[in-house]
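Accompanying notes for the structure given below.
Omission of a single protein chain aside, the complex is shown with its protein chains in their original locations.
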Amino acid sequence: MVIVMAPGATQQDVDAIVDLVATAGGDAFVSRGVNRTIIGLVGDIAQFMNLNLGGMNGVADVMRVSTPYKLVSRDNHPDRSTVRVGGVPIGPDTVTLIAGPCAVETPDQTLAAARMAEAAGATLLRGGAYKPRTSPYAFQGLGEAGLRILADVRAETGLPIVTEVVDAHDVELVASYADMLQVGTRNAQNFALLQAVGSVGRPVMLKRGMNATIEEWLMAAEYIAQRGNLDIVLCERGIRTFETATRNTLDISAVPVAQRLSHLPVIVDPSHSGGRRDLVLPLTRSAIAVGADGVIIDVHPTPEQALCDGPQALVDGDLAELAAIARDFPPLMNRTLATKLAPVV
Amino acid sequence: MVIVMAPGATQQDVDAIVDLVATAGGDAFVSRGVNRTIIGLVGDIAQFMNLNLGGMNGVADVMRVSTPYKLVSRDNHPDRSTVRVGGVPIGPDTVTLIAGPCAVETPDQTLAAARMAEAAGATLLRGGAYKPRTSPYAFQGLGEAGLRILADVRAETGLPIVTEVVDAHDVELVASYADMLQVGTRNAQNFALLQAVGSVGRPVMLKRGMNATIEEWLMAAEYIAQRGNLDIVLCERGIRTFETATRNTLDISAVPVAQRLSHLPVIVDPSHSGGRRDLVLPLTRSAIAVGADGVIIDVHPTPEQALCDGPQALVDGDLAELAAIARDFPPLMNRTLATKLAPVV
Amino acid sequence: MVIVMAPGATQQDVDAIVDLVATAGGDAFVSRGVNRTIIGLVGDIAQFMNLNLGGMNGVADVMRVSTPYKLVSRDNHPDRSTVRVGGVPIGPDTVTLIAGPCAVETPDQTLAAARMAEAAGATLLRGGAYKPRTSPYAFQGLGEAGLRILADVRAETGLPIVTEVVDAHDVELVASYADMLQVGTRNAQNFALLQAVGSVGRPVMLKRGMNATIEEWLMAAEYIAQRGNLDIVLCERGIRTFETATRNTLDISAVPVAQRLSHLPVIVDPSHSGGRRDLVLPLTRSAIAVGADGVIIDVHPTPEQALCDGPQALVDGDLAELAAIARDFPPLMNRTLATKLAPVV
Partner (left out) sequence: MVIVMAPGATQQDVDAIVDLVATAGGDAFVSRGVNRTIIGLVGDIAQFMNLNLGGMNGVADVMRVSTPYKLVSRDNHPDRSTVRVGGVPIGPDTVTLIAGPCAVETPDQTLAAARMAEAAGATLLRGGAYKPRTSPYAFQGLGEAGLRILADVRAETGLPIVTEVVDAHDVELVASYADMLQVGTRNAQNFALLQAVGSVGRPVMLKRGMNATIEEWLMAAEYIAQRGNLDIVLCERGIRTFETATRNTLDISAVPVAQRLSHLPVIVDPSHSGGRRDLVLPLTRSAIAVGADGVIIDVHPTPEQALCDGPQALVDGDLAELAAIARDFPPLMNRTLATKLAPVV
C-alpha cells in the first residue's frame, strides 16, 4: 500500500500513521517531496485492511499495490490449474465444450438437447433447474424435478452435469445431483451463496457479475476458495455497458487478463453475452482464439418453444459448424478438445 | 406488444403469429406497409410472456408497450403511497431523515451515532448487523449480537430501526428485531431474498442494484409485492459508470422517474453513492430538492475508527449543517420533516 | 508520481529510473519493502510526462499523484472564479439562469423564446445556429443567418448571447456575434476547436463530454486555458451509462467534485441531460441545491414544431414554476439570482 499525504499534512499526521502501521505489525517508509509526502507500507495487506488509513488526518489517497485476493492469485500459484468435472478436464491443455438447454423443461427436450451437445463435441451438459428471472411472472425452472431429469439424462448419455444454484440453502440438494455447481451473474456478490458452494465438495463455475470488475470477480472466487474449495472455473458472460445491440458486451479481453491474475481456468459463455443466435458461433471462435479454456453454449431442439432465452439457443442446423470449430480451432492454440479421461487407477 | 416482421416475412409467418396469439387469448392487429408488416398485440402482457414470439419465423423485433410490473406501477395506483415505519411516515407529504452508523460495532458507538442522528432531525435509525463485503477478509458485521444492540438503542432513544438482511433464511430473525428490512444493492436480484422479505410483515427498503435499470429495480420491487408486501420504499444509491471520482454515480434523475412510474416512496442514499464525506451534504440538499421522500445518511462518532466505510460518515461537526438542511429545504418542497406520529386510536 | 516496481525488479532497474528522472530535472526517492520497491518522484509533473516510465524495465505500475492540469486547478488558485458574460456574472455568489431555444429557427420563435427566458428570470440567452446532429439528414442549424437573428434579439431584449461553435474555423465568425461561445459535448475532445476558442477574446462554456471523466473534462478546459483564455465555465450535461430511461445520466455529484478540483464556475444543463420536459424543473432545483453556479435551460414557444429537441423544452405553462425556483432556491444557498451588473466606471 502507498499512502499519499495531502499538501498540508503535518509531521504529527505522518507519525500517527507510522505508529498505527507499526502497531498492526507492518513497516512504513516515508518519502518527503517538495509538495507531498508519501508513505509506503510493507507487510501483509490483511494487516492493514481494517485500519481505515483513508480516514486518518492528512491523508489524501490510499493506493493498494498488492492484490486483495490470495488463494486464487497467480502470484502464489504460478502454474495454471486444471479443474476436473466428472472426469472431464477444464484447464490450460484443453478446450472444453459445455452445451445443453438454458432451462430443463421436459425429459424429452433435455435428452434431445444433450444429444445435440454430444454431436457437437460437448463432454459436459449444462441445464438449469433453478432459473433467476428478472420478472416474477416468468418461468422460474422446475426445481428438484429438473435435477432428476438431468440425472436421468446423465445416466443415459454419460455426460456430467453443470447446473445453477440460486439459494445458499439449496446447495446441498443441488450438489447431490450435480457434477458442477454454477453461480450465476446475479449472484456474483451473494456472499452467503458463495460461502455455501465453497463448503461443499463440488467444482463451481462462477459467472462474472454483469457489473463486476475483474478484481471483484476474483474476490468473489476468493470467497469460495476461503471455505476450502479451489475447484473453481471462472466464466466471462458479458458486462453491462451503454451498447444495446447485444444483451451484454462480451469482455473478451477479460479472458487473458483473468488468466494472468489468477491460476483458475477461464471459460466464455457466448450465448448469454450476446443474447443472439447469430453471434454464438463467431463469439465461440473468438473465445477459443483468445485462449479461453472452454465455452458454454445453449442448444435447444425447438427454441421457438423454449421457456427461457430461446432466441439465443443454437439449433440442429448449427451443430455441424459448431463441431467444425471444436475440431479445427483448439489445435491452433496447441490444445485438444477435452474428453472424459479414464479414471486414474 | 408490437411485433415488427422482417422484410422477407411471408403471409404464413404472419398467420402463425396471429394464431399463436389467439390461442393465448389475445388479439393481433396486422398493419402491412411497403417494406414491413407490423403486428400489434392487445391483451394482458402476461399472456404473451412465455410465447417466445421473438423466435417465430419472420420476426425482426418484438417491442413491449405496457410495463412488465403491475403491483408497484402507478398506472393502477395513481396516488403515491406512504409507508409507515414504527409510526414514522415515508411518503409524498414529508421528508424523512434516516441516519446512523454504517455498521453496528459496539453499544457505545451505536448509541452515540443514534444521538447524533436525533440531533440532526432523524426519526429512524439505520445500522448494519450483517454487512455484505467485497472482500472475505473484511469485517462482516456482528450478526444477531448487532441486532440486540440496535434493539437496546431503540429502547433507549425511541428510534425505530432500519437494518439490512442478506440471506433469505435470516429474514425472520432480522424481522424479529427490525422495524424495516433493508435489501442492499448487491442483492437487488437475489430473488430468494426478495421473496422472503415479501412474505414477512415488515416494511422493506429496496436499494437499487448498482447495475440495475430503473425498470429492473421496479421488477425487483414487484417480486416483493407479489408475495403480498406492498410496504416498500425504493432507495437510489448510485449506479456504476465509467467515472471514478465518486464510488458510484448518484442517478438523481431516477428519483422523479421512479416516482412517475411507481406509487412507492423513493429516497436517496447520499453517503454510499459518493463514498466521500464532502459530498454528503450537497447531495442531501440535491435529493430533497429533486423531490425525494427521504434520505439515509451514515453518521459515526469516530469515523477514523470505523470498521466499514468510515470515510463517508458525517461527524459531529457536520450535524448543525445537516439539521439546517432538514429544517430549511422541506418547506420549499411543500413538505414537512417527518416525525413519529401518535398512533391512531 | 509514484512508481511501483515489479517483484523481480533489479537494483539496475531501479537505478535506471532514478537516473532518468534526474536527467529530467526531478528527484526520486526509493522505498524498499519486503516484496516491492516503490519510487516517489518529486518535481514538476510536466518533466516526467514524456519519459515513458511505464515502459522501463521492472516497472509494474505508475501512479500519478499531482493533477495533470495546472491553470484550471484550484491548487494554484484557491478562490473560485467569476466569469462575466456581457456584464452578467457566473460564479460563487450567484445563480445564473441561461435560457432560450435549443436551435434558432426563425426571428419570431427566437424573440418569443427570449421573452419566455426573461420572464423566468434569465439574464443570458442561449440559442444554437450551428447544431451538431447524429444524423446527416436532420436539421443542422441556420448558420450565420441564425447568428444574425440572435444579434437582433439581443438588440431588442438586452440579453447577452450564448451560442455553440462546432468548427475551429468558424470561431472568429461566431465570436463576432456571440457574448459567450459554447463547446458541445461531442466536441469535448476536438482539440483544434478547444485551442481556437482559447485564442479568441470571448468567455467559453465547455460542456462535459458524455463519456469524459471529470479529469478529462478539466484537461479539455486546460487546452483552452493554455491558449490564454481563462474565462471558462464548465457545464455538466449528463454522461452516458447503461440507463435508458433518460437520454443521459445527470452526474449531479460532478458539480461539487469539479468545484473542489477547479476554480472555474460549474453550471448544469437539466434539459439535455434528461431529454424530458418533466425532469427539467426537478433537476433545476437539484442543481441549484447541490451548489451549481447556474443552469442552462431550453424553452420554446411551440415545442411541437421545434426542429430540434422539442420534447425537452419548457413551455409557457412551466415558466411560473421556473421563476419561483429562481427566486426561492438561491437564497438557501446564500446566493442571489444573477443580474446584469452596471459596468464599472
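Letters A, B and C name the chains as they come in the text, with residue numbers starting at 1 for each one.
In the analysis below, contacts are C-beta pairs under 8 Å (C-beta built on N, C-alpha and C of every residue); 3 or more make two chains touch, one makes a residue touch a chain.
Quick caveat, the model's predicted, so the values are computed rather than measured.
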Absent-chain contact - pick from C:A138, C:A320 or C:L341: C:A138
Contact footprint on chain A, counting only the chain that is left out: 211, 213-215, 239, 241-246, 249-257, 260, 273-274, 278-279, 282-283, 285-291, 328-329, 332
Contacts of chain B with the absent chain, listed as residue ranges: 2, 4, 7, 27, 29, 31-36, 38, 40-43, 61, 63, 65-66, 75, 240-242, 244
Chain not shown, touching residues in chain C: 46, 49-50, 52, 54-57, 68, 132-139, 166-169, 186-187, 189-192, 209-211, 216, 219, 222-223, 226, 240, 303-307, 310-311
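In this section, only the chains that are shown with their structure count from here on.
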Cα superposition of chain A on its sequence copy chain C - rotation in ° rounded to nearest 5: 180
Shared interface numbering between chain C and chain B [over half = same, under half = different]: same
CA centroid of chain A to CA centroid of chain B, Å: 28
Distance from the mean Cα position of chain C to that of chain B, given in whole angstrom: 32
Of all residues in chain A, the ones touching two or more other chains: 240
